[in-house]
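With one protein chain withheld, the remaining protein chains of the complex are depicted in position.
Read from first to last, the chains carry the letters A, B and C; within each, the first residue is number 1.
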Amino acid sequence: MSSNVFGTLFRLMTFGESHGLEIGAVIDGCPAGMALDAADIQRDLDRRRPGQSRYTTQRREEDRVRIVSGVFEGRTTGTPIGLMIENQDQRARDYNEIKQLFRPGHADWTYWKKYGIRDYRGGGRASARETAMRVAGGAIARKVLRSLGVEIQGCLIAMGPVKIDPNRKNWGEVAQNPFFCPDSESVAKFEELLDRCRSQGDSVGAMLEVVARGVPVGWGEPVYGRLDADLAAGMMGINAVKSVEIGAGSHAAEGFGSQMADEMIPDAEAPEGVRFASNHSGGILGGISNGNEIVVRLAVKPTPSIHSELRTVNTMGLAQIIQTRGRHDPCVGIRAVPVAEAMMALVLVDHYLRHRARAGIFKVLHD
Amino acid sequence: MSSNVFGTLFRLMTFGESHGLEIGAVIDGCPAGMALDAADIQRDLDRRRPGQSRYTTQRREEDRVRIVSGVFEGRTTGTPIGLMIENQDQRARDYNEIKQLFRPGHADWTYWKKYGIRDYRGGGRASARETAMRVAGGAIARKVLRSLGVEIQGCLIAMGPVKIDPNRKNWGEVAQNPFFCPDSESVAKFEELLDRCRSQGDSVGAMLEVVARGVPVGWGEPVYGRLDADLAAGMMGINAVKSVEIGAGSHAAEGFGSQMADEMIPDAEAPEGVRFASNHSGGILGGISNGNEIVVRLAVKPTPSIHSELRTVNTMGLAQIIQTRGRHDPCVGIRAVPVAEAMMALVLVDHYLRHRARAGIFKVLHD
Amino acid sequence: MSSNVFGTLFRLMTFGESHGLEIGAVIDGCPAGMALDAADIQRDLDRRRPGQSRYTTQRREEDRVRIVSGVFEGRTTGTPIGLMIENQDQRARDYNEIKQLFRPGHADWTYWKKYGIRDYRGGGRASARETAMRVAGGAIARKVLRSLGVEIQGCLIAMGPVKIDPNRKNWGEVAQNPFFCPDSESVAKFEELLDRCRSQGDSVGAMLEVVARGVPVGWGEPVYGRLDADLAAGMMGINAVKSVEIGAGSHAAEGFGSQMADEMIPDAEAPEGVRFASNHSGGILGGISNGNEIVVRLAVKPTPSIHSELRTVNTMGLAQIIQTRGRHDPCVGIRAVPVAEAMMALVLVDHYLRHRARAGIFKVLHD
Partner (left out) sequence: MSSNVFGTLFRLMTFGESHGLEIGAVIDGCPAGMALDAADIQRDLDRRRPGQSRYTTQRREEDRVRIVSGVFEGRTTGTPIGLMIENQDQRARDYNEIKQLFRPGHADWTYWKKYGIRDYRGGGRASARETAMRVAGGAIARKVLRSLGVEIQGCLIAMGPVKIDPNRKNWGEVAQNPFFCPDSESVAKFEELLDRCRSQGDSVGAMLEVVARGVPVGWGEPVYGRLDADLAAGMMGINAVKSVEIGAGSHAAEGFGSQMADEMIPDAEAPEGVRFASNHSGGILGGISNGNEIVVRLAVKPTPSIHSELRTVNTMGLAQIIQTRGRHDPCVGIRAVPVAEAMMALVLVDHYLRHRARAGIFKVLHD
């Protein structure tokens, strides 16, 4: 119900604007007794932090997180965990010229019409700066999941028209380049594409993939709290995302049932004694995890902040020409990778708790 | 939180299994004073009803809806609207042979592992039979929206490898064929494809599109109650859906910022005095409707109930071969069209009420 | 959020009006695998059923419950449990004369003003008839709790000016009289008081007490999902209830800290090795159960349906005199006892699941 809360039993609430003094988050429902310090969160924040390569915005933010509650003597206490980050590199005056203009492709116009007022400084609340707090919350979710043997990893599988070669996909490569790219041979192509964008003042979209390994059978609540529905909401709610696919995704529309079946094979080494011959389902059947790898893909649109002249209107409704200057990511999809991992972690830990609430109370004996 | 409730201010709760005696729904939060009778709901139910053409399952269900509460002297009273439909053509014994088998691609295995028990008759709760109640609830949502000038329409734009020609897309055609197909020249190809599936005991996927026209600027609640996030959850939560796209969708990943901008143009005839030169955003910016048409696409996988022999396991964990017989839709995507429309309606009416709760209380004067 | 849903992880949704064809309930979130049949529910329904003694309304309702979903082969499946009861003794025409009148002390006026329309037949949705469904849902909650060793019992400790003698309070007496009275010597006084009310066309209030035994330490979610807060909401939400007290209740205001301390004493036989010397807290500290008996008291007002002439207004806003005839309970507090037990059960089972979701995941070693 709440606009700024994500999750049900493990909840993230965020607040703060791009150019306010601080941004914050509260995690409500984290299990008690887990070791936690700021470094656990900082690691993930640093992966999303701007200004780390010449391919992302040059806004300088250290993104130092401060834990203000919910942790005592190094452990979570079951009470809400408050997190705060100072905005250091605010340059509100950079935005004076767009005070009365609506940038096409941004949320300027819709916030203005919805609320009758907007914080025009860098998009205010609609800025991707808010996603720092998703990553912070996601880091805590991840630590819970890791204790259960669940690992989440994301990567960038296409940038604009350049797609990686699926045969060369190697998760070990992801941390070796500034693009979260799992195919080392695509890295140079991505660099070239971004250099071109930068010189032309243009931007480019990206396709991401996020997987979760080690999720047991049984997470997900049919029929409206399905795991796939919640993942779709979590991912589509990330700034600039325009599509979400699970497993075979849109290819499922093109195929035949005889091709799409994920046959089941007894396998003593598989978690529940069963292995799937394929994973078109992306690890989810009927909204419930089936023990296979959970696979989600999402399309991130090119940032609409480009140097080209675009037609727009001002707050008086008059025609104007706008040309965006300033510090922007040519491909927001890159830094969206840790954000998408965070959303996956938040959805999964929530469903872990939801499942745990009711699982195994009554045993049924079957003949 | 609740697994079987959809929405926040306008809520649908459903209950019932495929081969139980009845299925039901409760709509909580419908505004009072709206004229409503069973015929309003029946119209939409009839569009989803099985057995209407030779291209859908031959299960015989009249799907007669009965309003048991919330309507008095022909008008809604603001109290919950209870709806019931009897299951007439149950054939529980058809399912005896799968009692101990898990059908690949179905939710049999995941329900069994999650709950330790399952109603194996036709998928029980996981059956698409549940979607009848989504359509019923959606019909009420639609009637509210219609009073505001909002219209929702869905169609099938691809079946397996056969795609319609976008240049021939004509919404007026949708009601003229059993496929909700907007391109009259594709109808014969769809028929041919389905006849082939039927003769081979195979099934096929489909791509759907649903649009909403007349949605004003301002519906949607950032940042976790975004309109696009809620639409994604609503659509991905429909049985067999594997991808959800909004506006440019997955094409957004391939493009450049200079191609994707939806320029804004003053236009005295547009609802808020502004027209968009294109609609890559699909009518949503920053999670809030921008006044443009809302456009969602979803991929529906082929039903996994096919005649081919597939490897599976039984409840003892032993290897088995399964071959599905019985009455099944060769393309579940067809009957998913009214379901997707219903989910769109439910999301929109909920956001209408959420927006209405807070809109326009304080006026801000701008110089 | 939803007006007609109670609870979070174990949820009851009810629908239906006093003189509609049917009333219904859906229980969402009941753990799977529990043995359940209609008789489990009927037992509690029969305790609330009208017309069982000459001291309650003579409306004739069998209150036969029908389970329409969520149970398969005698066990809950984890899917929503649908319950339906037919209204048999509707006499809508009895209400024609109040169609245009607002009965003082009833919800007629407030529903009319809120919704612009009302089902005037017997109070419609505001009728205590709705509480049958609370009892039905509570019966299922109780069965879960019983499997954990938690027992709930309610009684009537005062009727109008007549109070039981606390020294004679004997829970074994409760089932022996039509008043749920734990003091056998007060029964005759209650009879006399009700006979007087009946002959004078008057009604009388009552004070109820409900206790839960066997609740372990740890249920309740601070600081806004506290067990006492949720009990207060559950009880105050019962028709005609005007006060809720926990433990010492309003006496806590009158006392001193030196009198109110519940000292703690090591006791190897107590559940957690600790016994409390007294129970002013009513079993709840900081919103969390402390292992002691949970004790709640509630005041039920006299039904406002009395034979005296009262001043009121009609739908035109004109002054009128109203005099209620028809079948009414002279003391609605009596039949409120099983309802209050049901609300206690619903709150407790919900908190059991909420606690279970997160308890014991991480162990902290203390030196």
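In the analysis below, a residue touches a chain if its C-beta (ideal position, glycine included) is under 8 Å from a C-beta of that chain, and two chains touch if they have at least 3 such contacts.
For clarity, every value in this text was computed on a predicted model and none was experimentally measured.
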{"item": "Which of C:Ile140, C:Ile288 or C:Leu348 contacts the chain that the document leaves out", "value": "C:Ile288"}
{"item": "Hidden partner chain, touching residue among A:Gly16, A:Pro182, A:Gly205 or A:Pro330", "value": "A:Gly16"}
{"item": "On chain B, residues whose C-beta touches the chain left out of the figure", "value": "1, 9, 29, 31-34, 75-76, 78-79, 144, 147, 222, 353-354, 356-358, 361-364"}
{"item": "Residues from chain C at the interface with the omitted partner, ascending", "value": "1-6, 8-9, 14, 102, 104-107, 109-111, 113-114, 116-117, 125-126, 130, 158, 160-161, 197, 200, 202-207, 217-218, 220-226, 228-237, 239, 241-258, 260-266, 272-274, 277, 280-282, 285-291, 299-306, 308, 310-313, 315, 317-319, 333, 355, 359-360, 362-364, 366"}
{"item": "Chain A residues touching the omitted chain (full complex)", "value": "1-5, 8-9, 11, 13-17, 20-24, 26, 28-29, 32-33, 68-70, 72, 75, 77-82, 84, 111, 114-119, 124-125"}
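Note that only the chains that are shown with their structure count from here on.
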{"item": "Rotation angle superposing chain A onto its copy chain C by C-alpha atoms, nearest 5 degrees", "value": "180"}
{"item": "Closest chain to global C-alpha mean, per-chain Cα centroids", "value": "B"}
{"item": "Rounded Å distance, chain B centre to chain C centre (Cα mean)", "value": "39"}
{"item": "Centroid distance [mean C-alpha coordinates] between chain C and chain A, Å", "value": "45"}
{"item": "Centroid distance [mean C-alpha coordinates] between chain B and chain A, Å", "value": "25"}
{"item": "Touching two or more other chains - residues of chain B", "value": "1-5, 8-9, 14, 111, 114, 116-117, 125"}
